[in-house]
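Here the complex is missing one protein chain, while the rest keep their positions.
This part shows chain A:
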């Protein structure tokens, strides 16, 4: 359980840095969805299942779809 926790936190930090450094905005949104899903599992391991439920529905579902809708209205690559 300790090892899984360490792996998830390291993956979370890698995702957070990758979101900031990616030039392709659609790729950044997908990495951000992976970040939210990892965060949901971490909330579950911190014994907060209600927050995990909300994070999985809002963070990985609704926010990603809203970002994709905004990107389809503007341009895809960062300047």
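The definition used in the following text is that contacts are C-beta pairs under 8 Å (C-beta built on N, C-alpha and C of every residue); 3 or more make two chains touch, one makes a residue touch a chain; residues count from 1.
Keep this in mind: contacts and distances are computed from a predicted model.
The chain that is not shown carries the UniProt protein name "Multicomponent Na+:H+ antiporter subunit B", picked from "Extracellular solute-binding protein", "Multicomponent Na+:H+ antiporter subunit B", "ABC transporter permease" or "Cell shape determination protein CcmA". Contact between chain A and the absent chain runs through residues 49-50, 53-54, 57-58, 61-62, 65-66, 69-70.
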